[in-house]
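One chain of protein is taken out of this complex; the other chains stay put.
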Amino acid sequence: MPDHQKPALGVGVVGYAFMGRAHSQAWRNVGAFFDLPYRPVMAALVGRSRPAVDEAAARMGWASVETDWKALLRRDDVQVIDVCTPGDSHAEIAVAALEAGKHVLCEKPLANTVAEAEAMAAAAAQARERGVRSMVAFNYRRVPAVALAHRMVAEGRLGQIRHVRAQYLQDWIADPEFPLVWRLQRDKAGSGALGDIGAHIIDVAQFVTGDRLVGVSALTETFVKERPLAEASAGLAAGGSATARGEVSVDDAALFIGRLDGGGLASFEATRFATGRKNSLRLEVNGSAGSLAFDFEAMNELWFHDNTVDPDTAGFRRILVTEPTHPYAGAWWPPGHALGYEHAFTHEVADFTTAIADGTDPAPSFADGLQVQRVLAAVEESAAGGSGWTAIQTTEAV
Amino acid sequence: MPDHQKPALGVGVVGYAFMGRAHSQAWRNVGAFFDLPYRPVMAALVGRSRPAVDEAAARMGWASVETDWKALLRRDDVQVIDVCTPGDSHAEIAVAALEAGKHVLCEKPLANTVAEAEAMAAAAAQARERGVRSMVAFNYRRVPAVALAHRMVAEGRLGQIRHVRAQYLQDWIADPEFPLVWRLQRDKAGSGALGDIGAHIIDVAQFVTGDRLVGVSALTETFVKERPLAEASAGLAAGGSATARGEVSVDDAALFIGRLDGGGLASFEATRFATGRKNSLRLEVNGSAGSLAFDFEAMNELWFHDNTVDPDTAGFRRILVTEPTHPYAGAWWPPGHALGYEHAFTHEVADFTTAIADGTDPAPSFADGLQVQRVLAAVEESAAGGSGWTAIQTTEAV
Amino acid sequence: MPDHQKPALGVGVVGYAFMGRAHSQAWRNVGAFFDLPYRPVMAALVGRSRPAVDEAAARMGWASVETDWKALLRRDDVQVIDVCTPGDSHAEIAVAALEAGKHVLCEKPLANTVAEAEAMAAAAAQARERGVRSMVAFNYRRVPAVALAHRMVAEGRLGQIRHVRAQYLQDWIADPEFPLVWRLQRDKAGSGALGDIGAHIIDVAQFVTGDRLVGVSALTETFVKERPLAEASAGLAAGGSATARGEVSVDDAALFIGRLDGGGLASFEATRFATGRKNSLRLEVNGSAGSLAFDFEAMNELWFHDNTVDPDTAGFRRILVTEPTHPYAGAWWPPGHALGYEHAFTHEVADFTTAIADGTDPAPSFADGLQVQRVLAAVEESAAGGSGWTAIQTTEAV
Partner (left out) sequence: MPDHQKPALGVGVVGYAFMGRAHSQAWRNVGAFFDLPYRPVMAALVGRSRPAVDEAAARMGWASVETDWKALLRRDDVQVIDVCTPGDSHAEIAVAALEAGKHVLCEKPLANTVAEAEAMAAAAAQARERGVRSMVAFNYRRVPAVALAHRMVAEGRLGQIRHVRAQYLQDWIADPEFPLVWRLQRDKAGSGALGDIGAHIIDVAQFVTGDRLVGVSALTETFVKERPLAEASAGLAAGGSATARGEVSVDDAALFIGRLDGGGLASFEATRFATGRKNSLRLEVNGSAGSLAFDFEAMNELWFHDNTVDPDTAGFRRILVTEPTHPYAGAWWPPGHALGYEHAFTHEVADFTTAIADGTDPAPSFADGLQVQRVLAAVEESAAGGSGWTAIQTTEAV
């Protein structure tokens, strides 16, 4: 169908910081590369500060702005609400949006607590009955290399999964003078490295293997207990004298080991203190028939060892995931022409738009998000209780 | 200045195939990430087939279409003409556009012959007197890692340049049944791997080192002399019987060695028969104080050996070129969040737009494009004449 | 001192399988590359089967053979007893040798139980009073890259250690039809992957960081519970019909997380089921001032990120550990000329010989070996008891 004849799908994004920018980029470009049943329209951008949201909307191409997200609920030109705020407001916005009949794409982690996530999953289940769709924005699933890894495991190329090693390594707060931003405050962020980046590797590991964690044993640590207040820090930069410090109330790093329901063993590490690692989301999976390895710092590459190959010429091979047959890649450029970080978001909104049009359930669902939340809670419980084995509650069908 | 108050810069792109798509993507996104003096407006897309150009314009977000590029010359809402056609039409379009007072961004190689390139450079020099700007679209210069390499050499981090190794390796025509597309026909493409991808490594090598080739000794080869006609090939796919073949009139591969005006030695190889290499534009530079290595297949990485470091801890280091201080990178995402192929085009149009606004000369100029054309001509001359040493004519100031 | 004037140091090696070969190679070559105070003499090789040990001794260059290790205790031409047998005989041989006044080099893990290791450490402490030396053969410490890593941490190049990731990945028993060799039997091997290769990464991690584990939380697993008996398997190869299987009584894989006494977090994984990983002993250490990474599959490389370098040009650098100033490397070949697996053993016997001559304490001592044994025991205890936190007993000064 020619683009101009397609029905419009009005989108409102709440938040215009890092995630708001990434989602804006996705909505702006998705139609140029994916042949979607709907024509996404960048209807409204929401932010509390009018001048700032005006400026952001103009730059990113939004048709209008709102300073209160609730205004979106009443707008007929908005069918999708895309939640890009910190975790403490996810539940309120998402539940209200679903109840108002808006399809909801919500950033991860789904919520700051299991209780919030349960409420959200319940709201999503009810909304689904009315044809209203919801999805959690675990974007890394839609990096072509990760999606290819998932497909290869599903095809049986790895055989029986024995081992998963998942790490998400960053270093942006290794400096003890880095200020106490919202991501370091429990009331806003829920947790630290665990929920911010640990949630991603839990999702990626489960998505790729098709297995789910049944229990964990965990350690967490806060290496730097106090940091300059962000405001004081800004004052300092402006020439003021700053001594005010506040408590870091979240983890700097979380390590856990666990078992998968398929019989494999898994280890996880999320940290913001891995000096020199900027955004190293790594996954390695060993199965009886083959192995896979991935590092987001080389995001267009998937390493595959095919254990059925003659040992004489076997070895980990670097698949450049830019072939037309690779997930998502065919929509873009010729082989060898890399994609970047932002493209996974474009794939995410493409899939979400298609699911809305087709009336199918997009994944990961809010129930999937709730299950990840339960893993996060089990990690915290184990770490707080002598690292003992902590079972993950099974998510009942909702 | 707020975006909506910025003056518009109307753009017309001629061509909507591979390069047309890449340039469209750049013009659509540049304003969201770069704070430009002008607001680029996607005014018109040009293509000879009305239904096809209509469809492409709708998908890529162009406000109007034209089926004759000459129409752009008369449109007051078009200030920039961006030439994305095969090489055989570059000279005609670019010269006419410059004479009509339009700023011109022209795909590479600048032309199919030195004579055409000379005419274009002359037109550019004249237009410049009237404040009209022109630039050749050697996009790889604006990959952040390549731009960083250039900066590091300019800062003296490599010392005296001794060696350059440049390769551009692809494999998309290794199969002898791949059809005789326009890029394999001399009348349309000018040359084969040499002009298509060899031109890129000539530009990148000279840009990074700041040196220019003074002469070359060369070999070229056409491994597969005849190929199925593209039309026949399409017919075959449609069930027809195809035996029609045509002559491949360009090189499949070109190798040359040369000397740089700074005293270094250089080797170049461009091929479409390097099985398994998809888009491997590689550069390695050795200087007295350090070395650099780059491969576009890992485009966010620049490898640097600092020869002034204690040998005990010296080694090639992988710089992930995503830091806020790296060229272009600060406009995008946090460290470790990769850019892709298309971003270099966005950087290209950002720089071109800025140059237009500032009244400065963008680089690479048409004179730079002419100089690359002279290298290409010398390579062909040497290869045709027993690989003997062939001096590169110096581009006089124009 | 000219070699022929140096006093002889008679060596007897017990065992001629994998480790016996590696130690023989070391004793044969050490004098040619290291200027030692003694001239090692390959006096006697010990094995229970006379024809086999005769053949091995002739091939590997031993001057005589014994079929009972006790014969070495009485030989005046033997000053060093080098124990290369399975773990179940380490304690008996080593204690008797020390009591007989022989210097003892003992393969790892030191013993099969903490009790045996305690007895050995006590015997070593007593022998030391009489000038008799002992050392555990944790060979990977003496890979130049690992020794360089240790030196760099000791020099403060990494600052405060935050994270250690240690993995030892092999895949040689991933096939369920691989037979039940002695390494898969608890009575002979003590444990499985844990003691065999897990012991190495415990030692390497503690050696490089200078920190010790204070407690762990662990999981172990035996993926394949029964295997063909080795004898049956051999019979099968010889044409017989084999159905006899026996129980695998050790772990196939062990994962644990722990804390270091310096405040860092550490994760460990030892497995023989990591398909495609042949001998991947990996260590990654993140400190406040820098990071290191190593993989034995590329054993001549050490990766270093110097966090004090300008972010613009910082990155993990590949140090090729073949410079004359690198540990051990200067004794061998010019830069860039790699060493292999066996060289670490040569370094081991060089250091042991020097310590004997100098009357200094070689490291790792039997007390160090005992401490590793306590970590192994804590891992097994934790894994058996719901993965709960299990403290490592501090090794008192002995």
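Here the chain labels run A, B and C in written order, and each chain numbers its own residues starting at 1.
Note that in this section a contact is a pair of C-beta atoms (placed from the backbone, for glycine too) under 8 Å apart; a residue touches a chain by one contact, two chains touch by 3 or more.
Here the structure is a predicted model, which is why all the values come from computation and not from measurement.
*Asks:* Of the residues B:S64, B:Q126, B:S267 or B:T354, which one touches the chain left out of the display?
*Replies:* B:S267
*Asks:* Which listed residue (B:G12, B:G290, B:P327 or B:P364) would be found touching the missing chain in the intact complex?
*Replies:* B:G290
*Asks:* Which residue numbers on chain B touch the omitted chain?
*Replies:* Listed in rising order, the touching residues are 162-163, 165, 167, 169, 171, 174, 217-219, 221, 223, 253, 255-259, 263, 265, 267, 269, 271, 273-277, 286-291, 305, 307, 314-316, 386-389.
*Asks:* List every residue of chain C that touches the chain not included in the displayed model.
*Replies:* 2-4, 18, 22, 24-25, 28-29, 31-32, 54-55, 58-61, 170, 172, 277-280, 296-301, 320, 322, 332-343
*Asks:* Touching the hidden chain in the full complex, which residues of chain A are there? Just list them.
*Replies:* Against the missing chain, chain A presents residues 148, 152, 157, 304-306, 311-320, 323, 325-326.
Everything below uses one rule, namely that only the chains that are shown with their structure count from here on.
*Asks:* From the mean C-alpha coordinate of chain A to that of chain C, what's the distance rounded to whole Å?
*Replies:* Once rounded, the distance between the two centres reads 42 Å.
*Asks:* At least two partner chains per residue is the criterion; list those residues in chain C.
*Replies:* 305, 314-316
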